[in-house]
Structures are given as C-alpha cells and as structure tokens.
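Yeah, one chain of the complex is gone here, protein chain that is, but the others are all in their spots.
Order of writing sets the labels: A, B, C and D. Residues in every chain begin at 1.
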Amino acid sequence: MDWVSDNLDLIGTLTLDHLRQSVIAIVAGFLLSLPLGWVAWRYRLLRGWVITVTGLLYTIPSLALLMILPVVAGYPATSETNLVIALTIYAIAIMVRAVTDGLDSVDPAVRRSATAVGYGDGRRFWAVDLPLAGPVILAGLRVTAVSTISLATVGILVGVTNLGYLFTNGLQRRIIPEVLAGIVAVALIALLVDLLLMLAGRALMPWARSKAPAKRKPAAEPTAEAAA
Amino acid sequence: MTGCSSEDPLGENESTGESANGAIVIGSQAYYSNEIVAEIYAQALEGAGQEVERRFSIGQRDAYIPELESGAITLFPEYTGNLLQFFDAETEARSPEDVYAALQGALPEGLTVLEQSTASDQDSYTVTKAFADENGLASIADLANVSETLTLGGPPELAERPYGPTGLEDVYGVQVEFSATGDTTVEDLVAGTVNVANVFTADPRIQTDDLVVLEDPESLFLASNVVPLVSEDIADEVSEVINAVSAALTPEGLVGLNVQSTVDQMSTPDIAKQWLADNGLS
Amino acid sequence: MNLLSEAFKWLTDPEQWTGPNALQHLLLQQLYFTAIAVGIAAVLAVPLGWAIGHTGKGREVAVAFAGAARAVPSFGLLVLLVLLFGVLHKPEAAVVTFVILAIPPLLAGAYAGFEAIDRRTVDAARAVGMTEAQILWRVEVPLGLPLLVGGFRSAVLQVVATVTIAAYVNLGGLGLPIITGLSLRRYEVVLGGAVLVAVLALVLDALLALAQWAAVPHGVLAAQGLAPRRRAENAT
Amino acid sequence: MIEFRNVTKRFPDGTVAVDSFDLVIPSRKTTVFVGSSGCGKTTLLRMINRMVEPTSGTVEIDGEDVAAKKAVALRRSIGYVMQNSGLMPHFTVAENIATVPRLNGGTRRAARARALELMETVGLDATMADRYPSQLSGGQQQRVGVARGLAADPNILLMDEPFGAVDPIVRAELQTELIRLQQELDKTVVFVTHDIDEAFLLGDQVAILAAGAQRLQVGSPSEITENPADEFVAAFIGAERGKRALRVKQTPHGPVLVDAEGRTQGVLVEGGA
Partner (left out) sequence: MIEFRNVTKRFPDGTVAVDSFDLVIPSRKTTVFVGSSGCGKTTLLRMINRMVEPTSGTVEIDGEDVAAKKAVALRRSIGYVMQNSGLMPHFTVAENIATVPRLNGGTRRAARARALELMETVGLDATMADRYPSQLSGGQQQRVGVARGLAADPNILLMDEPFGAVDPIVRAELQTELIRLQQELDKTVVFVTHDIDEAFLLGDQVAILAAGAQRLQVGSPSEITENPADEFVAAFIGAERGKRALRVKQTPHGPVLVDAEGRTQGVLVEGGA
C-alpha cells in the first residue's frame, strides 16, 4: 500500500474530477427525467414508448457511446462534456422509469382527495404528486448515482481523466495497489453519495420515515432495479 | 518521496482553449512512459520560469491532434514514426533521419517538431529468449523457418496495421495467427499464449523478462524517436529548454525512466524531477 | 446518417461474417459470457435471496452488499482480476467480474419477489398446515417468480452490455470491433459493433419480457386482467 | 339546498352509475345515502363538488347549477371527508387541516391558528398538530379528516363513508361526535354509508338506493322503518327478520327484547309514545 500513501494527492485530485463529472451527470439526468417521466406517466399511450426508448439507451455499450456521440455532435471526445453527456444519457435510462413508477405509486385516493379539497392540476403536481412520488424517485436516484459514479471510470478509455486513470495506468505499470485504490475510491464515493442521498431523503421527506413499522411493502428498489 | 502537490501530473483538466493567457499547455498520451516525458518537459520549462499547464492522459492521437491544431494544446511528446504514419499512412521513410525529415514535411500548418532525441520507443516484434534460442531466431525473417504455428499478440488494431499480419506475410513471408492481447501482450508472451508479440522497444520488460527484439532488416517498422511536437507560436519560446531535454534523453535513459515507473513504482513527478537533477537540467 | 449507413454497410459486408473474428463468433462469445455469468450469479444469488425473503432476515446485509457490488466499477475490477489471476486466467477474471455485476439485480429480484407476496397468503399457507418447504415451493416461489424474472432480465441486460469490455483483455465478444474501431478511427466499425450489442440486448430483453409475463401465475394474471370486466358486469 | 334534477352519469366504459336521479337535499340537515356496494353513492356525492360531471341533468346548490361555477373554487367551498381520511401523508396534522385556508391564500400563521382551533372542535389534542397522519390511530385520522372538511367553514359537508375503516367502538364515538358537531355547527351534511344502522342514527333524511342510484325509498328513519316501501327495503333494514323483529321477554332484571332466535337485542324501557 506504499503506492497509495505516496500518491494520495493524485487520488484526491482524481476523486474530485470524478465527483464533479458524475454529480453534474446525475443532476442533469434527474432534472431531465422529471418531465420525461411525467409525460410517460400522464399519457398512457406514450408511456410504452418513452419507457422502452429510454430503457434502450442502457443497452448501448458505453465505449461506443463515448466515441460516437462526439463524432455525431461535433465536440471533442476527450472533453468532460462528452463523458458528462454520455453519463446523463445512462442516468435518464434509469431515472425516467423511476419517476414514472414513483408517480404511479401515489395513492389515487390521496390524489383524489387533493382534487376534492380544491387543488388545481399544476399545484397538485408540485404539492402532492411529486413529493409523494419522492421515496420511489429517491430509490431510483440512488441506484442512478451509484451506477453513474461506477460507470464514469470508462471515461479514461477516451481520454477523460478521472479515477478510471488508475485502472489503465495501473495496468500498464502492473501496479496492483493502484488499480485496487481506484476501485476502492470509486466504491467509497459511490456509497458516500448514496448515503448523502439517503440522508437528504430523510430530511426532505420526514413523513416517509414515520410510517408504521414492519409494513413489508416491496421497496421501490426492484422497480428501479428493473430499469437498470 | 518528495512529491509535492503543485507538480501533480494530471493537473486540472479544464476544457479547451486555455492557452489564451500565454501559458504553455502540455499534453500527453494515456501511456505512462509518454506521461513521464511530458512531465519532464513541464518541469524543465517551469524550472526556466515558464508558466505551464498540464493536460495529460489523452487517449487517442486523433483526439489530441485536433487540439494541437486548434492551439488548445501547444506542446506534446510524440514519436516520429507513429506520428508520420498518422499524417501519411503510405510513407516509405524508415530510418530515423528519413522519418524525421518526412515528418517535418507532413505536419499540418501551425505545427512543427523540435529536435528529435536518440531515445526511441517503436513497435517491434519480440519473442522470448527461450523461443529465440530454440528456433535460432535473430531477425523477423527467421520466423519463416519456425515449424510450429505462430501466434502474434498485440493491440487489437494491429490486425489492420500495414506492419501487422499482412505486412509480415508480404515483407517476410511469415504467416501468423493474430490474437488481440492488448495491454497484457508482454504477459501473454511470457505465459506462452502467443509466441511473437508487438512490444514497444522502450518497454523495460524486454530486459527484466528476458525478451529478444527481432531485427527488422526489411524495415517493416518505422524508426520512432521521441520528438517534441509543438505549436509554431511557441516553438521559439520553448526550443532551448526542450531541445536540451531531447539531447539528454538516451535510449537507455528512456528505459530507465520506465523502470522507475513500473518497477520502483515512483510517481511521475518524482521521476521527472530526479531525471532532470541527474542530467543537470534543473 | 452517413455514419449509420456506413455502419450498416460494414455489418452487411460478407467479409465480417467469415474468418476467426466473424461477427457470429463474436456474438456467440458475447452470449456465452453473458449466459455463464448470469448462470453462476443466479446459482449464488437466487437461493440467498429466497432465504432472505422467506425468513425476513438479513435483508439489510443483502441490500448493503448489493449496493457495494453495484458501486464496484466493472472495468476496474476486470483489470484488477486480470493482474491478480494472471493472463492465463483472463476468462475467469472476466466471468467473476460479470458475476459480481449480475448478483445485485438477481438478489433483489429474488427477495423482493417474496416480499411482494401478501403476508396473509403465506400466513394462510402455514395455517392450513403447509411445511416450510411446501410454503417455499408451492407459494413463495411461484408467486415471487415475476419479480425474480424481472431481476434476471435486468441482470442479463447489464451483463450483455458490459461484456463488451471483455475485448479489452482479449476475450473477444462484440467489444472487439468497438475497441479495434476506436484505435483505427473507423467509427462505422464502432457503431456497427454497438448496434449489434444493442440488438442482441433488445432481443434478449424481449424474450425475457415474454418469460416474465409467462411467469405470472394465472390467478394473479386474472386479478389484473379480469377484475375490471367483472366490475363492469356488476354495474349493469 | 342541493337539488339533483334528472341526473344521469354514464362512465366512459359504459357503466351507468346514476340513472335519472332526482332528489332535494334540505339545508342544515343531514341526508344519508345508503345502499350496497357499487350502487352509485359516491358518484352522487362527487357530482355535488364536480369531482364527477353528470352526463345529463343538473346539480344545483341554492338554485345555481354547479356546472356554472369554477370547479376548484367550488371544491374549496365544500368540505369533503372520505373513508381512510384521504389525508396527505406528507403534511402534518395541522398542515392537513389548514390545506384549504392555505390554498385560499391565507398566511401560514393564520392557517395554523385555524387548524388548532378546529382540532379542539373535533376533539384532538393540540400536541398532535405536528405529527404525520401515519402516526395517528384510525379514529384520530378521521377526526383530522373532519377538521379539514370544516376548515374553510363551508356550508356543505360531504362525507363518504368517513367511519367505514375504524373499529366499532371508535366508530360509535365518532358518530356521537358528529351528531354533537352537527347540532353545534348546523351544516348541510351529505353522508354516504352502507351501514343502515349508521344511516338511521345520523340521517334526518335517508335515501335508500339500489344499483344505478335508483331511489328505493327516501324519508326519515322513522318513516322508513315504520313503513318500508317494499320487500327489499324491509329486508335491507332488517325489519321483517332477525334482530329487527323483536318480541318482549321477561327476565329477572326486567323486560328485554329478543329476536326470532331468542337472542337478546335490547332492553325495554318505559315511556311509549
């Protein structure tokens, strides 16, 4: 582990790069998925299409996407923009489904009740539908965050530097601790972001915590999982 | 280890167009050996009081050449032969001098190369010592006499390169099967999954793993010496410092740098710093 | 569009379908790795997931483990395992990598399938005198199957898309044209390879979607399909 | 006064939930719709606040067609209490109660004050103001639902099986409470249930409905028990069988009333009218 202690600065810089790239993609993916997921949820006819098409994005091999997008869109493959856009696309692939499932999970009785007390459509969406979809959306967001952070490492194969650098460089130099350090760093920041999201969820959705215990409801996870 | 953070090999990976303020932007390939040379350039220039920005570890040549052309990167350690082939795939030049001369003609507007160094890091066909002894191999041509099936290992794109399996057959009459061993080519050669391998000549494992580089009498490969590719705008600014580096960088020296990186696992900034000190350049 | 038509041309060129690296071989390799990895992962994860679902114990541990497994970058793990196992064991390294990739969705599918079952149904099964084994096989497994197949489906999708990186360590598969194309700047080859992977993933996904539908027990399907009709009948 | 005039509701799938329904609902009284599942009670109720639009016919409040009013404003002016309370799980008790005042643009502070006031009215301890609905018992949740229905001080309160999900003891308590509240507040209450006992307990006017919201009988509880319109109504209210056909049995503790099986159903007290 000498290598690690000698290269803490390097690991630190790479971690910051990695976080910056991933977080931008996660946030962008989340924001874009909200309207897409809403459309899919609201318009039954579009639903199959939106879900299938966004789900399809996930089947594109990341390497290919990272090389072909810049050719098609005309920006340099080595730019962070390239990686961030590709990661955003994968984030959307998971999140749209989660947003749709989340809106689905809102008890129709609650929705009706909100209408009955006099919420207009738009106001109801922001005050009732979206917050109540929160727990499922959050579960999807957590899956998205973890897989985005882990996936970002392929950026190094097209020249976008982040923790993935430790893999290619470690392989060329046959330094096992370097590769291992990369994996551990990626996993740690993924789990850290996951934890932060969970805590944020607790803070923002206090009602979801106070549910009567031991209700063994299938958590949102499998649905988000199915999209992954 | 006295590595200090200001000499981080990767620096801030800001987006393009940062050279406007006059800083020299040094790039490197995603290849540790190339990165070391780039770091040496950087430290040497910093030692001469220049402001430097690092944009290291860029994968493909076609990814960074456009950035050099646009001026987003202004200095890049390159290899004469491979660079020439990038611009002129059909080139007939083979010797270091010819290649260097042809390269100067082939470079696009705005780019130039400074003095090439004697250190080279070029493609080669390499076998294990045991295999060479067993089959009496000294040159690539001798492979034609080997009775067992030859399997050539190398990066996947070797299959399509002019010096790849087709070139071997056309130039030397040697028939091989190809295996895309990629980043583990040397290990595969040592382990015996391939018996001929496309290895870079500056790879320290040629010595440590007892490998034999086969001679290339018909010049299948271009000479490929380390050469600084530079934007014409700053060529004059940096030429003195960089040419001194190139002059000091010997073939053995380059292998030594690679050994420090892979065997001693030293960090790139430390290697560069030490080399500059050892060569009286800091 | 130009790129797309060139990719199509490359794909339909008979040359790509002959020789040692013919596309059908690469396709089979891709399928082979996917099948082996998902198969092994299923053998490991499904019984474990069922045990968690049946007993209700260990869920937190499983969730944490699955989360950690998901956080491990496949590419890095592959590199690490190749370095650790040595070049002679690249296939094993790749399989282990993909197995780890496939475990979280399978595990989640297995236990979530059980958890989604109405507890009263399981309780009733116990009350009529089913043994624990009978509860498992006659009630929980059939009723949990749709979500398990769902987990299987996402495992297959993830693995089949990720097996492309096997080419990076000389294991072939459809990643080969992709990484070769990258080095040679032949984007139509990259795109051709990517299209094949996507098509393969789609076909597998469609098949598994069918399987998932078929896995829903008839009574449950009836609940989804026939209930509204009955409601309408009552009304008139 | 609420008036249904020849109201029909056909849902897009063809179900005719309400077929040519006419009824006058007097002001400041409780009217109960009772009938078995699916007979159209909820549909009737929701046509009053435009949650459901009639296919034909009109619903009028004090002579004005509701279709002419803006739906959102109309709903805010009518209290609505439903089974399982229909509370927003992500709002606290006080926020739930104050929903309509807030929607009407009231300040947070005023809305909260109103919520606390209403909590007292419906018998909820003020300490519960910052709990979430899931932290309350079923009965408490229903009280919050009632409080929310009253928050905008509406003239009309619609209640759709508000006590269907709570256990009988709590239910009896809530019923008593509602009777008290009604005496105090004097609203026009339209109440839906499928429990005939509840209907008779709460209703000034009871409408017994069959599928398609067909009126089997409308009248006061006494009118209906004393003179059931037909066999079905008689069966439905249990007048001819079981516990409703009672005879007197003398016991050491006084006279009790027993049903056909001889099971005691009540005690006889003095004071025949």
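What we mean here is this: a residue touches a chain if its C-beta (ideal position, glycine included) is under 8 Å from a C-beta of that chain, and two chains touch if they have at least 3 such contacts.
Model, not experiment: these values are computed from the prediction.
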In the full complex, displayed partners of the excluded chain: C, D
Contact residue for the chain not shown (choose from D:113, D:201 or D:229): D:201
Touching residues (missing chain, whole complex) on chain C: 118, 120-121, 123-131, 134, 139, 142-143, 217-220, 222-223, 226-227, 230, 234
Residue numbers in chain D that touch the chain omitted from display: 36-37, 167-170, 172, 194-197, 200-201, 221-222, 224-227, 236, 238-239, 242-253, 255-258, 261-273
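Just so it is clear, only the chains that are shown with their structure count from here on.
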Innermost chain, where centres are averages of C-alpha coordinates: A
Centroid-based (C-alpha) most distant chain relative to chain D: B
Centroid spacing, where centroids are CA-atom means, of chain A and chain B in whole angstrom: 38
Residues of chain A engaged with two or more neighbouring chains: 157-158, 168, 171, 174
Chain D: positions in contact with at least two other chains: none
